[in-house]
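Once you've had a glance at the structure underneath, I'll fire off some questions.
A single protein chain has been omitted from the complex, and every remaining protein chain is retained in its original position.
Every chain is named by a letter (A and B) in the order it is written, and numbering of its residues begins at 1.
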Amino acid sequence: MTLSHSPSGSARRRPSGTDRQSRAGIAFVAAYVLLLIAFGVLPTGYAVYFAFTDAGGTFTGFSNFVTTAQDFRFMDAVGHVALYLLFWLVSLVVFVVSLALLLHRLASGALSKSLRFLFYIPGALAGAASVLVWLFMLDPTVSPVSSLLGMLGFDTFGEVIAPGNLPLLFTVIAFWTGAGGWIVVIYGALNNIPTDVMEAARIDGAGAWQTAWHIQIPMLRKWIVYMVILAFAGGAQLFVEPQLLSLASVGVAGRDYSLNQLTYDFAFQMNNVNGAAAVSVELLVVSVSAAAVFVARSGFFDAD
Amino acid sequence: MTVNQSSSSPKRALGRKRAVSLAGCAVTVLLTVTACGGGTAGTTTKDGFAQAPQKDGTLTVWVDATRMDAAKLYQKLHPEVKLDIVSYDGDANGSNYLQTKVQLFNRTGKGWPDVVFSSQNNETSWAVDAGFAAPLNKGLIPESTLGKFAKGANDVCTVDGTVYCLRNDLSQAVLWYNAPLMKKFGYTVPTTWEEYQKLGTKVAKEHPGYLVGDAGDSFTPEIYLWASKCGANHITGPKSVSVNTTSEACTRMAKLLDVLIKNKSMSISGVFSTDFGKNQADKVLLMPGPAWFGGAVFKDTLKVPARQIAVAPIPQWQGDGAPSTGNVGGGTWLLSQHSTHLKAATDFLTWVTTDNAYQGEKAPGFPAYGPAAEAWLKGQDASGYFASDLGALSAASSQVWPEWGSGQFSQEAIWASTVKPGLTQGKSIVSMLPAWQDSIVKHAKSNGYKVEQ
Partner (left out) sequence: MPTSSPRRLVPRLLTGSVLLVFLVFFVLPVLWLVLAATKTDQQLVHGHPLSFGSLHTLKANWDALTAFQDNAVLQWLGNSTLYALISLVITLCVAVPAGYALAMTEFRGRHTLLVSTLVVMLMPTATLVVPLFLEINAVRLIGTMWSIILPYSFYPFGVYLTYIYFTTAVPKDLLAAARMDGCSEFGVFRHIALPLATPVIALVGFFSFVANWTNYFLPYVMLPESGQMPIQVGVGTLLSNVPSFNPAVGTLAIERPQLALATLVAITPVLIVFLFAQRFLVSGMLAGATKE
C-alpha cells in the first residue's frame, strides 16, 4: 500500500512555524503513542508472531494458516461472512446516511433530537444484555411482531432461525444495535457543514435531493469512508450476533458461524492460540486491504 | 507499505532513530513477556504428582451461583478456614472460562484456584493435558470414600484408571409421569419401549395434544439414544472415540421417536422453549428425562402443582437383559495440582462432595455420593412435592450405560446444529443419522481425536 503524502504542506511551508509545529505535534501525540505501542502495536505484533510459530515458539511458516483453512468449518464460515458483509455494508451506508439526512431536514429540533435518542437506545444494549430481547422478538409464540412473522410464513422459532435466514437476521440485529451511534456521528457532521454553503445551494434552487447528493454527501466523504472502513472490519469480524443467537437458541443456530467465532474456538476450546492468531491475521489483512482501497480513493489521510 | 515524505533533514534522522528505539523497546518488552512462565522449582512428588511447596494461606475456590451455597455453608461450619469464594459461570453452555483462564495461568505460572466446580462433565479432556487437575485416587482421597460414589459416577473423571475429578451430582434419565392424569385416562406406566410407543400412539388417538415426551432439546440424544445403547459417543481413550450412529440400537430408537413425532404425541419444541411453556406445559402425560427434571422443569419452569409428578424407571427394549439409561450433565469438582494448600483443598473437596450437611440436605441435584443420595431422597420424599417415592432414581443411578463418554467436543451442540434444524423442517431422525455421524466425526477430528467408525 502506498500512501503519497501531498506535497502541499512543504510548498506552503511557513518559515518559522513548521519546526515549532512539528515539536508541538510530537508532544501532543506522545501519551497516545505510549498507549498505542503498549495496547495496540505490541499485542498485534505478538499475535502475528503467534501466527507464524507453534506452541513451542518455533517458526513454522504458513502451517498454522494451512491447518486452520483445512478445518471443516472454515470455508463455510468464509461464505457466511462474505454474504453477511454484503447485507451489512449496504444496509448500514444506505440507511444511516439517509436517516441522518432526513433527521437533519426535520424542521422541529426537539423532534429530531428525541428521534436520535430513541434510535440510539439499542446501542446501549450490548452483548449478553440483548439475548433475551432477540429470543422473544424472533419467537412467534411470544413475539410482539408475531403477526409480521406469521405473514412471512414463520410459525415457530425454529423456522425463523433456519440457516437461510441467518445473514439477514444478523444484519437486522447488528443494525439495531449499531446504527444509532453512526446516525449521531453523521448527523453531527452534517451540522458542521457551514450554513453559507447550504444557503448558497438553496439560493441556486437546489432541492433536498440535489443538496444531499451534490453538497452534503461529498462533504461527509471522510466520515462515510471512516464508517465503511470500520463497518467492513466489524462485519468481517462478525461475532456477537451469531453468538447471541446461539445462546438464545441453545446452539441450534449461530454456533461456529463466522471466522471470528472459529478463532475463539481455536484459542480457547482447542488450546490452539497459534491457529487462532493465523485466522486473526487473515482477517486483519482483508480489513487492511479494504481500508487501503478506501483510504487511497478518498484522500482520507490528507491533513486538509 | 511505504510512506513518502518530501524532505530529508537532520530531524528526519532523529525521527528514524526514535522509531528504531521504539521498536527496540517493543521487542525488549516482548522478550521479557515471553520469558515469563514456567518456574516449577522445589516440587516434591507425592500422591501421584509433583506438588508445590505447601504453606498456609487462603484457599481459593471457584463455584457457580448454584454452588455458592455450598461454599458459604462450608465457611459457616468451618470458620477457621480462610476461604476466598469466587463466583463464575461454572463453564455453563461450554463457555470454556475455566480452560481459558488455566491456559493463561499456565503461561504466567500463577493464579490457579485450589478447587473448582464445573457444570460440565468433560473438563478432564483438557485439564489433565494442561497439568491442572490433580490425581485424586493416588493418595489424596482414600479408596473407601471413592468406593461409595454411585457405580460409574466418576467415569467421566477417569483417564487411564486415574481419577482426576469428583462428580457432584448425577443426571440419570428416568421416566417422569403425571400420576393423576395417567389414572384418569386409565393408562399404566410402560416398562418397555415397545409399550411406550404403543401408549404414545394411543394417546395421539384418544387424547390428542397430550405428550409422552419431548425430543426438541439439545440433550435429546442423551435421554433416548444413550438409554438405547446407541454407540454415537464411545470415548475409548484420552484422544480417541468410536462413532456409529446407524447401528440397530440407534435406528430403532430413532424410528420410535419418528413415529411419535409424526403422530404429535412427542413434542419437538424443547422443554425450556417459550412455545412449550405456553402451549404444552399442562399437556405432559409422560416425559423421559434426567433426575433434575423433577425440580427444574416440572416444579420451577412448568409450575406443575404438588402431588402430580411421579417417577418410574426408564423403559427398556423387550428382552434386553441389562437395563440401561442415559445421563444429562451433572457437575464435577476439580482440585489444582498447583495448590499450595493441598490439605485444606482436599478437606473442602471431600466435604462438598460427600457431607450430608450439603449434599444430603441442600443440594439441588441427585448426589453422586451414595450415602448422601440416600439422605437426599429421604428429604425429597419428606418435601411432599412428588406423587411417588423417588426410588426409581436410586435404581437408575447405577444403570447409566458406560459406553457413552464426555469428549472435548460437545455432543449437545452437534445435535442442536445438525439434527434440530432438520427436525423443524419435518425431516425424520432416521434419515439424519448419517449426517449426525458425519458431523460428530468432523468435530472429533478437528479436536484432535482419533476416530473409529
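Definition applied: a residue touches a chain if its C-beta (ideal position, glycine included) is under 8 Å from a C-beta of that chain, and two chains touch if they have at least 3 such contacts.
All of these numbers come straight from a predicted model, not from anything done at the bench.
The chain not displayed here makes contact, within the full complex, with A, B.
When the omitted chain is restored, the residue from B:Gln51, B:Ser119, B:Ser242 or B:Gln411 that touches it is B:Ser119.
Interface note: of B:Gly295, B:Pro323 or B:Gly422, the residue touching the hidden chain in the full complex is B:Gly295. Among A:Thr60, A:Thr171, A:Gln216 or A:Ser280, the one in contact with the hidden chain is A:Ser280.
The hidden chain makes contact, of the residues A:Val93, A:Val131 or A:Ala162, with A:Val131. The chain not shown here touches subunit A at positions 3, 5, 9, 14, 17-18, 20-29, 31-33, 35-36, 38-44, 46-47, 50, 95, 98-99, 102-103, 105-106, 113, 115-137, 142-146, 176, 179-181, 184-185, 187-189, 191-192, 194-196, 205, 207-208, 219, 222-223, 226, 229-230, 233, 237, 239, 247-248, 250, 260, 263-264, 267, 273, 276-277, 279-280, 283-284, 287-288, 291, 295, 301-304. Touching the omitted chain from subunit B are residues 1, 3, 5, 11-12, 14-15, 18-19, 29, 32-34, 36, 64-66, 68, 84-90, 92-93, 95, 97, 100-101, 103-104, 107-108, 111, 119, 169, 171, 217-219, 271-274, 277-278, 292, 295-296, 300-301, 303, 328-329, 364-365.
By our rule, only the chains that are shown with their structure count from here on.
As a whole-number value, the distance joining the C-alpha centres of subunit A and subunit B reads 37 Å.
Subunit B meets subunit A in the complex at residues 1-7, 11, 22, 25-26, 29-30, 33-34, 93-94, 96, 99-100, 103, 126, 130, 217-218, 268-270, 272-275, 278-279, 408, 410, 412-413, 416-417, 420-421, 423-425, 442, 445-448. Taken together, the subunit A residues at the contact with subunit B in this complex read 1-5, 7, 9-10, 19, 22, 33, 37, 41-42, 45-46, 49, 57, 71-73, 135-136, 139, 141-142, 156-159, 162-163, 247, 249-253, 255-256, 267-271, 273.
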